[in-house]
Structure formats: structure tokens, C-alpha cells
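Note that one protein chain of the assembly has been removed; the remaining protein chains are unaltered in position.
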Amino acid sequence: MTPAGARPGGGEAARVGWFPYALIAPAMLTLIAVGLVPFLYTVYLSFHEMRHAQIGDWAGLSNYRALLLNPRFWHSAGVSALFIATAVPLAFGLGLAGALILNRGICLRSVIIPVRFVPTMMAPAVVAILWKIMLAGSWGLISYNVIERFGILTGTSVLASPALALYALVLVDVWQWTPFMMLALFAGLQSLPETPYRAAAVDGATALQAFRRLTVPLMMPLMVVIGLLRLIDASKVFDTIFLLTGGGPGTATESVSLFVYKRVFDFWDLGPAAATAVVIWVMFFAFANGFYQVARRKLGAF
Amino acid sequence: MASIKSLAASSARSKESEGASTARPGRSRGGRRRALFTALAVAWTAVGVFPVLWMAVMTVKPEALMFARPPVWAFTPTAEHVRHVLAEGFVWNLGRSLVVAGLSTALVVVVGTPAAYAFARFPIRRRDDLLLFVLATRLAPPVALVIPFYLIYARVGLLDTYTGLVLAYLTFNLSFYVWVLWSFCRDLPVELEEAARADGYSPGRVLIRVVLPLLRPGIIATSVLCFIFAWNEFLYAFMLGGKAVETLPVAVPKLITSQGVKWGELSVVGIAALAPIAAVVFVLQRHIVRGLTMGAVKG
Partner (left out) sequence: MSARRTRQIVRKTWPVPLAALLLAIVPGLSPAQTWSYKDAAKPYTGRSITILDEVTPLQESMKALVPEFEKETGIKVDYQLLNHFEVISKGQADMLSGRGAYDAVMLHSPQMGLLLEAGVIRPIDEFLGNKALSNPALDRADFIEPAADSLTKFGGKTYGFLNWNYNVVYWARGDLLSHPTERAAFKKHFNYDLAPAKTLQQMRDIAQFFTRKKGEKLAGETLESDFYGIVLEGIKGGTTLWTVLDAFVKNFGGDLFDADGRPTVNRPENVAGVKFWAELWKYSPPGQAEYSLIDVPTVMGNGIAAQTLAWSDFVLGIDQPGKSKLAGKFLYAGSPANAQGKKRSAETEPSGIVISKHSKQPEATYLFIQWMVDKTTQQQLFAKSGGAGVPIRTSTWALPSLKQSRFTGLYAAMQESLKYGIAKPKAPKLYEIMDVLVGLVQEVGLGKKTADAALKEGQEKVTAICAKCTL
């Protein structure tokens, strides 16, 4: 079977000429207008001294230098990295497990899917408030009925503990985004072709072998795309962290988005904030690039 | 023409014949296994959704009992919270959110689908770089971009306009849509398109007549996700919107007042915001569930 996604032969290229470019043109132009222009403006701002939202003198690299020398920036990058490294694989794993279960053919699937999807459908701010109601020290539902009742945590509460607060936030993020992974991976599983599996069954392969040798490679493009997108989005998580811990206790949960938020909305320090945006962008661009290359070569995803 | 149809039909038939509800490796060993998995799925769903159920109960719980320790299960419901939410005009916010999210998603689908298909099928020069560019528009934290956006919009007069907000949402939704749909496109069987071309269809016609129907489930799944992102977006709606374009997430902080948080009303708004999306997902899920196959996988 020809691998899905094979492109037509070279002769096709001559015949289709400008057509593909016409297809991508609207998207490209739109992205340039609404995506590139504000970003370039941000880069422009990052090279200037900003006083009270008015562009001041040329500042060269001083905003960048101040940022990169600021230990608090690196701390927030570390917090974000830890957050992403814990939340995304967990959500992915649980989502994949859920997708596999759904794929098995269970009853009530048409009810379970929308219900299970509810967390992803909720506004992040509402999710934050919901989990505050659950986890708030002393008066939270889970805090009182589970944590305090069984004496799991003494002397502090989940969100007030520097050690646990970040993991509580990870829990909230996993709670919200696992259904997203689950649905996307489920759609992918549903789209897998039958024939290879029949052949494998004929050859006497076990379910596990079929999973490793067939499902994983076939699902790889989708898994990589979903994984990458979620990794990037996890760095931007803001509402939940802001409403549940405010970046604290101390700076234990001060992720990059909170770091930037403070500089923009509390201090109105737009120069360093713009520089932070650019630095983050560069870091993610390098990462996405590397990820893409690895996925392409090692995993055969692209 | 006939050849495509027959090809499509035979493809569908073969998948039909592969039989019903259980899909892939390891055929169901009968009802017991199925029941087990169903029980697992139900339990997992119940645990996951419990906090939301609690919030749903809070919509009619009197405020004094809300955080009672130990929790109160039996109480006389009150319509106070719902009444207050309606009186505050949150229905208007819901309407505005529908407009913004709907327009933005429609735009994304119209602009993004051809692009995703093109990236998957055609040897575009510097394809990898262009794809990374598409992704790049999503990489910077919105918190940092929102004020430059605000400053630009203030100058061109796009603040507090539907156009402005819809355009701003394109920055993250379009790249998401193109990337996800691209991976769906790659999985499409090439044979159908090649047959169509062999029959003399123009590339455009191939796209519209052959590819789009096959892509429909993928389009629906991805556009639902885009709709959800636009529906729930707060930061841009807050800074770039205003009185005329006050969407639902922006109206939520109104319930965190100087007299305390209106928990009941918040619960009402939180649950109400779910309703349109839940309805959409429930209705459209059979398209998503079917994935990309033409055949029927009974759900």
C-alpha cells in the first residue's frame, strides 16, 4: 500500500504550477497581516526604551541584556519547563489510553464523548475558579473532605505549599486538556485503515505487537502535531495560574506568562516585556524546529 | 467520472465489510470485555466531570450553604443566581461570543482548508519553512503581544470592533487549524484524487468534489476545537474589545465584585457557556467519530 500522504509524481508539478500557491496564499497573507505585523512591532518595541507606553530612545540590546541577566526570568522559564514536561506527557498518556478504550467499542459512546469533553470546553477562567472551589485551603470541597479528613497535608494547603502548588496546577491542566488529546487521538484511531490489522491478525500478532508496529507508526503524524501544539500552548497557560496562586507562593508557580503579565499590566514596563516575548519566541522556534526535524527523521512523522 | 465513483464505492464497501463497531486490533471477545471497558469509561468520565457537576449544583444552591463544612447535599434550590445572571444581560454576551467565535471559525475554515490540503499534496517550494512560519505565529505568549496589538488597533481604529477581534483570533486559530488539518490531509488515500485527475478533473474540482467530502470529519473536528478556543478566549477579548464587543469570558470578572465573588452566578455563567458547545459536539460527534473513512463505523 502506498504510504498515505504520498505526493503525486514530478509530472504533476508541471501540471499544477501556480495552483498550490493560490491555495496557500490567503492563509499566508492573513498570517502575515495579523500574525507577523504585531510581532514585528513587538520586536521594534523591544529595542527601545518604553516609558509609559510611549516609545522612547533607541535602547539597543539593553532590554535583552537586562532580561537575560535577570535570574527571575530564568526561574520562570524553569517553572514553565517543569510544568510543560509534567502536564503534557501526562495528558497525552491519559488521552491515548482513553482514546484506545473508546476505540474498543463501548456502549454509550455517543454520550460519553461529549460529557468527557466538557473540561476542554470550559473557559480557562471558569476552570480556575472551579478548582479554587475544590482545592482552596480549609474551605475547598476536596480540601475539607479528602485532604483534611484523611490528614494528608498538615500545616499547609495544596495551593499554599511551594512544593505542591505547581503540581496542583499541573493536575488542573491535565484535567482540562486530557479530553482534547483523547478526542484528537480517537479521531485518528478511527481513521486508521483496516487492512494492515487484518494482515497482522492473520500473521498471529498480539494486540500489543499490533499496537507497537502498526498503530504507533500510523498515528505518528497526528500524535506529533497534537503533542507539539499542546507543548506550545502549555507555556502560555495563564488564567489558571493567575487565579489559583498568583504566581506564588513566593515565585514557585511564576511561569513565563505570569512573569510577562506582571511586566505588562502591573509595571507597564513594555520594553522588557517585548524583549521577553521575542526571547520566548526564539526559544520556541528553535525547539519547534528541532522537534520537527527529529520527528521527521527519527519518527518518520513527516 | 464512473471510475471515481466505482473506486469510492469499492473503498466504502471494503470498509463496510470489515464489520461493525469494534475497530482495530484484538476483536472484542464478547460482551464482558465490552462491559468492562464501558464501566471503566463511565467511571473515568464520572471522576473527571465531578467538579463540573458540583458547579452545576452550585447554580441553584443558596449562598450560605455553598461552602458548608461538611458539604450540604439536601437544600431548597434557589433561582436567585439564574435570575441575577439574566438581569445582568449575560445573554447578550453569549450572543456576541457566538458571533465572534462563529465568524472567526468560519474564516479559519475557508482560508485554512485549501492551505492544509496544498501543503499535504503539492511539492511547494520551501514547504517546511512555510509550515514553520505558520506555526511561528503561535509561539509568542499572547500576554506579551496584547499591548502591541492594542497600540496598533488604537491607531487604525479597530478597538472594540468585531472585525478587530475576529482578525486577532486568526493569529492562533489559523495556525492550529492548518497544522492539524494538514496531518489529516496526509492520511487521505491518494488514489481517489489520482483517478479524478485521470478523468480530466481540474485540480480545483478535485479539491471540491473529491477531497472536501472525505475531509469533512477532519474539518469538523478541527473547526470545533477552533471554535472552542475562540469561545473561551479572554485576554484579547478583554483588551481589544470594549462595550460593543463584550464577549462572555470578559463578562465573567464582573461577578468578582468588591462585595465578594458571586459564586452562584459564576456557576450559572460557567455552565451556560458550556451549553452551545456541548450541543455542537453532541450533534457533530458522529462525523468526528467516523474519522476519515467513508465506511460506517457504528458508534
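Going in written order, the chains are labelled A and B, and every chain counts its residues from 1.
Throughout what follows, contacts are C-beta pairs under 8 Å (C-beta built on N, C-alpha and C of every residue); 3 or more make two chains touch, one makes a residue touch a chain.
Since the model is a prediction, treat every value here as computed from it, not as a measurement.
Contact with the undisplayed chain is limited, among B:Leu53, B:Ala68 or B:Val110, to B:Ala68.
When you scan A:Ala25, A:Leu90, A:Cys107 or A:Ala160 for touch with the missing chain, the hit is A:Ala160. Of the candidate positions A:Thr42, A:Thr245 or A:Thr276, contact with the hidden chain is made by A:Thr245. Seen from subunit B, the chain kept out of the figure touches residues 62-65, 67-70, 147, 150-151, 154, 159, 238-239, 242-243, 253-254, 256-261. Contact between subunit A and the unshown chain involves residues 51-54, 136-139, 143-144, 148, 153-162, 165, 244-251, 262, 265-269.
What we mean here is this: only the chains that are shown with their structure count from here on.
Averaging C-alpha coordinates per chain places the centre of subunit A 15 Å away from that of subunit B. Taken together, the subunit A residues at the contact with subunit B in this complex read 2, 4-8, 10, 12-13, 15-16, 19-21, 23-24, 26-28, 30-31, 33-39, 41-42, 45, 53, 98, 101-110, 112-126, 129-131, 133-134, 139, 141, 144-145, 175, 178-180, 183-184, 186-194, 197-198, 200-201, 205, 207, 210-211, 214-215, 221-222, 224-226, 228-229, 232, 235-236, 238-239, 256-257, 260-261, 264, 270, 273-274, 276-278, 280-281, 284-285, 288-289, 292. Chain contact summary for the complex, subunit B toward subunit A: residues 14-15, 18, 21-28, 33-35, 37-38, 40-42, 44-45, 48-49, 51-52, 54-55, 58, 67, 69-71, 110-112, 114-115, 117-124, 128, 130, 132-149, 151-152, 167-168, 170-171, 174-176, 178-180, 182-190, 193-194, 197, 203-204, 207, 217-218, 221, 225, 228, 231-232, 234-235, 248-249, 252-253, 261, 263, 266, 269-270, 273-274, 277-278, 281-282, 285-286, 288-293, 297, 299.
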